[in-house]
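Missing here: one protein chain of the complex. Every other protein chain is in place.
Showing chain A:
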Amino acid sequence: MTWGPFLLRRVVAFVPSLAALSVLVFGATELLPGDAVSAVAGPSATEAERAAVRERLGLDRDPVTRYLEWAGGALRGDLGTGYTGGRSVTELIADRLPNSLLLAGLALAVALPASVALGLLAGARAGRRADRAVSTGVLLVAGLPEFVLAALLLWLLAARTGLLPQVSLVPLGGTPLDAPEILVLPVLTLAVSGVAVGTRLVRSASAEVAASPWVEAARLRGITGPRLAARHVLPGALAPAAQALGLMTGALVGGAVVVETVFGYPGIGLELQQAVAHRDIPLVQGIALVLCAVTLATVLLADVAARALDPRRGSPR
């Protein structure tokens, strides 16, 4: 299969996937415990006031109609208006998403080379001491929940030594880049947990290649160490690893919710956490949908990268 049909097929498959996810997102928020009406109208509201709020928010109509309206709006780039504050959801996301992408991008820039290096080191010597050390360490870190990891790093680098600020306060009207030091802890937390996942993925892909007859043949030609790893094991391990790393990137987006909340970093994850706390359904739906789209896009990119990296796929004989 050449590139044209491949790309077309993948991009076309993107649409129904996102549509299905939008149904899930909408359905899940419908089932969310708690009631937007009481959150908006306040605890002491009378039954009449509550009915008025319900009508104003359009919650008295049936869910299918509301879904279709919401999805239609989303297609036009309008995700509705948040209950609290009355701001347009689209605007809010456009405001916060860049901060989150910056965070995830920096974390990826740290995590990707580190996972490839560690995974290759372990995979090329599968079963030996270096592999056991790396694999065990990585497994330990992967087992730590992100908030525990964040708390550990906070205690170590901010509370005890005071090297870094404990809270990621962005200067008013500025961007996180105006105060780069606030980025360090969130990026580090995300990167460390990303490395833990990524290393394991790269390791298993390269361990498989390291056991292949062609790597054995290279060893018997006297090729060792970094050259063997980089020139003989890595080319064959990149394609499967790229796909796996795509999933890891998706996980970074999810991890951002926890990390941004812990550090008070003004990204889309913090916004989501607050929206859930306030039962701000349109905002929750909008952010969840955007996160789904971002994850789907990274998986798509990873598939394209995997194909580009594997000479056996898509090339004519």
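The definition used in the following text is that contacts are C-beta pairs under 8 Å (C-beta built on N, C-alpha and C of every residue); 3 or more make two chains touch, one makes a residue touch a chain; residues count from 1.
By definition in this document, contacts and distances are computed from a predicted model.
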Note to self: Looking at what's absent rather than what's present, what does UniProt name the missing chain, "Cytochrome ubiquinol oxidase subunit I", "ABC transporter ATP-binding protein", "3-oxoacyl-[acyl-carrier-protein] reductase" or "NADH-quinone oxidoreductase subunit M"?
What the structure shows: "ABC transporter ATP-binding protein"
Next item on the list: Touching the absent chain in the whole complex: find that residue among A:96, A:200 or A:232.
Entry: A:232
Check: Looking at A:7, A:110, A:223 or A:247, which residue reaches the missing chain?
Finding: A:223
Check: If the missing chain were put back, which residues of chain A would it touch?
Finding: 127, 213-224, 231-232, 235-236, 238-239, 310-312, 315, 317
